[in-house]
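Right, one structure below, let's go through it.
With one protein chain held back, the other chains of the complex are shown just where they sit.
Each chain carries a letter (A and B) given by its place in the written order, and its residues are counted from 1.
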Amino acid sequence: MNSLPRLFIGIFVVFLFAWGGLVAMPYLQLGGLQPQVDEDGNQFPPQRDSLAEYGAEVYAANGCMYCHSQQIRPEYAGSDLERGWGARRTVPRDYVNDRPVFLGTMRTGPDLTNIGKRQPSALWHHQHLFAPRAMAGDWSIMPAYRFLYKVQKVKGTPHPDGFTVPGDPSVPEGYEIVPTKEAKALVAYLISLDRSYSLKEAPVD
Amino acid sequence: MSATVEIPGGIAANRASSGLQVEGEVVQRVVVDRSCRLPVLFFFAAGLAWLLLGSLFGFIASFKMHHPEFLADWSWLTWGRVRVAHLNMVAYGWASQAGIGVGIWLMSRLCRAPLRAPGLTLVAGLFWNLGVTIGVAGILAGHSQSIEWLEFPKYATPLLFVAYALVGIWAVLMFVNRRPGHVYVSQWYLFAAFLWFPWLYGTANVIMQAFPLKGVTYGAVNWWFAHNVLGLWFTPIGLAAAYYMIPKVIGRPVHSYYLSALGFWSLALFYSWNGMHHLIGGPFPIWLITASVVASFMMLIPVLTVAINHHMTMRGHFGRLAESPTLRFTVFGAMIYTLVSLQGVSMAIPAWNKITHFTHYTVGHAHLGMYGFFSMIMFGSMYYIVPRLVGCEWRSPTLIKWHFWLSAYGIILMVLALSVGGFLQGAYLLDPATPFEYVVKSTMLFLQSRSVSGVAIASAHLIFGFHFALMLLRLGRTGGEATTFLSREVRS
Partner (left out) sequence: MSADPNSPDSKKADLDYSEPHDIARLHAAVMREKEDPKDGSEPLSLWLICVFGFILVSGGIYLGLFSGGFRSDAYSIYDGGVKPKGGGGAAQAEVKKELTLVEIGEKAYKQNCVACHQVTGLGVAGAFPPLVGSEWVVKGDRRLTKILMNGIQGPLVVNGVTYNGAMPGWSALDDKKIAGVITYIRQAWGNQAGEVTPEQIAAYRAENKGRTAPWTEPELRAIPEDENLPPAPGAPAAPAPAAPDAAPSAPAPAA
């Protein structure tokens, strides 16, 4: 191969071929997917509100995806369903509102596709983000996101969003933990993670 | 310059017996080396600086996985940012720049032409380092995009694209201006790599930023890009270096031109389709996943081809590994290439993937490839190239020995720990009766072992960085003899 034009064309064609298959074709096939709408006008997947959308940005900023996946594999590909991480496998339509998608490639921590269904309590999420080991157990290696919270002395009446974590000795008596906007957004995002609705192409039996 | 030169030590006898056109060939190489000196040393120095910083961040990330309260109070050091910063520092800061430095020198030597437009490459280097610095700072500040291998915030990407584009333009210029004649396999790989990477980076970023892309197509573009960074950027550069250094150091031709050509085109064709094997079982049309699984299986063709080619070239000369640092690092890397690629083929088989997907096993595989294959070959090439640029030899064979063994044992320990630990993790995850708590607990010993391996590897880099700094300061040995593992230490 001593000829520059031939080498260039070969390199370019091979590149284009793979781009065509892995980028252009999926876009052509899936780019037009829309949420499924039922007779009451409800969308599946539902649109997130603006706080939860901001929460997705906080999720991205702190690299949550690098320990937690957001995809339920079918029965033949893994035991995700048997573990109770979802009622059904996830399909492309489940992610139409996400940009970018946090499919993830690691399960250092559990899958979060349906965490909003498994644990809909905002309080639990705040407590767990502040002090993971106090909430899940000493074995947990999840980082503590204390920097998303402010620990302050209770002045008179407690802050409406303030909370404590029973079992966490780091916050003394008379103090409360108040979430920042980022923490509230992140928790709103986590609670929005619920793919347990049925879709025509993926019914829940 | 055609004056005959006298060399002390009777080297004239060697040259005569190898039949070189002595003056012309040597002088031409000298001219090429001189023209490359500034850009190549710049990329090497910058790359090594990022390697040191990247190794530190890698260790911090590893340590946090078994001691999560370590440095836990600062937002910029939270695990999800440190881990991302580590990847970008070692991939774009170290590996890419080492690859460019080696590639520039190889391309210039093989094209038998002095470096064209050195200013272009230096500007590229400046933009590159600026982009990586701003990008890493952005990640630590909380602006990571959480798109694997493309985490740099939007404001850093144009700087990087300019740098990559300049390198691509440079490669075309060099190739066009090469001395006419046979084009060697390394030149195909380098030419291709230096074009593929800007195409990849540009396309991926334009698609992700400028298109109304939503949903899982993002995942497809992501992994098309990320896997091709490995297959169309790092692998070709690593193979180009191995194809040059192995026959060059032992003084024999590569076994077969036909294997070289088959290896090159089958790599280009199949590797580029592998991307979706990172998403087996994921929410995609099944044909997409199957196409990548099949393409991954097809990788047996280029991998076996290259392995046979290198092995048959080395056959009968394995004794040289005791002596030449370049050969030892390069052959280690080339053997690891075969091993990690076979491992990769196995991981794409759905039955095996069911166990190892989402586990530390994948992380072990990634490090085996980027470090065991690519970085070790880069080290080998740097040991060869640097004396030719600074005019003196590496000062201490002991430092080279320590570098090799700490790196080799370090990566072996890391990969063994992550592979065994990851496999167990996957097997436990596959059993729904095993609580998640037990899955996590079972990985602890292996994650701790990985941190130990990180200490060894980081130490190797400190040693190499120090040794390289000595060379930059022209504090190496003089005289005509290479510093090998069998040389005696300098007494000074």
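Following the convention adopted for this analysis, a residue touches a chain if its C-beta (ideal position, glycine included) is under 8 Å from a C-beta of that chain, and two chains touch if they have at least 3 such contacts.
Predicted, not measured: the structure shown is a model, and the values here were computed from it.
Contacts of the undrawn chain with the visible chains, over the full complex, involve A, B. Only one residue in the set B:119, B:158, B:316 or B:432 touches the chain that does not appear here, and it is B:432.
When the full complex is taken into account, the listed residue touching the unshown chain is B:248, out of B:66, B:248, B:311 or B:401. Residue B:185 is the one among B:89, B:185 or B:207 that touches the chain missing from this view. Touch with the chain that is not drawn comes from one residue among B:174, B:190, B:213 or B:293, which is B:293. In the full complex, subunit B touches the hidden chain at residues 3-9, 11, 14-15, 18-20, 26, 29-30, 33, 109-110, 182, 184-186, 243-244, 246-249, 251, 253-260, 262, 283-287, 290-291, 293-295, 297-298, 300-301, 304-305, 308, 312-313, 350, 387-388, 391-393, 395, 432-433, 435, 437, 474-482, 488, 490-492.
The chain not displayed touches subunit A at residues 29-30, 74, 76, 81-85, 87, 89, 91-92, 110, 117-121, 123-124, 134-137, 166-167, 201-202, 205.
To be clear about the criterion, only the chains that are shown with their structure count from here on.
Centres computed as Cα averages put subunit A at a distance of 32 Å from subunit B. If you check the complex, the residues on subunit B that touch subunit A are 64-66, 68-69, 72-75, 78-81, 83-84, 142-148, 175-176, 181-183, 188, 191-192, 195-196, 199, 203, 207-208, 213-224, 228, 232, 261, 265, 268-269, 272-273, 275-276, 278-285, 288, 291-292, 350, 353-354, 357-360, 362-363, 429-432, 436-437, 440-441. Those residues of subunit A whose C-beta lies close enough to touch subunit B in the complex are 1-2, 4, 7-8, 10-12, 14-15, 17-19, 21-23, 25-27, 29-31, 33, 59-67, 69, 71, 73-74, 77-79, 82-84, 89-108, 110, 132-133, 136-137, 139-148.
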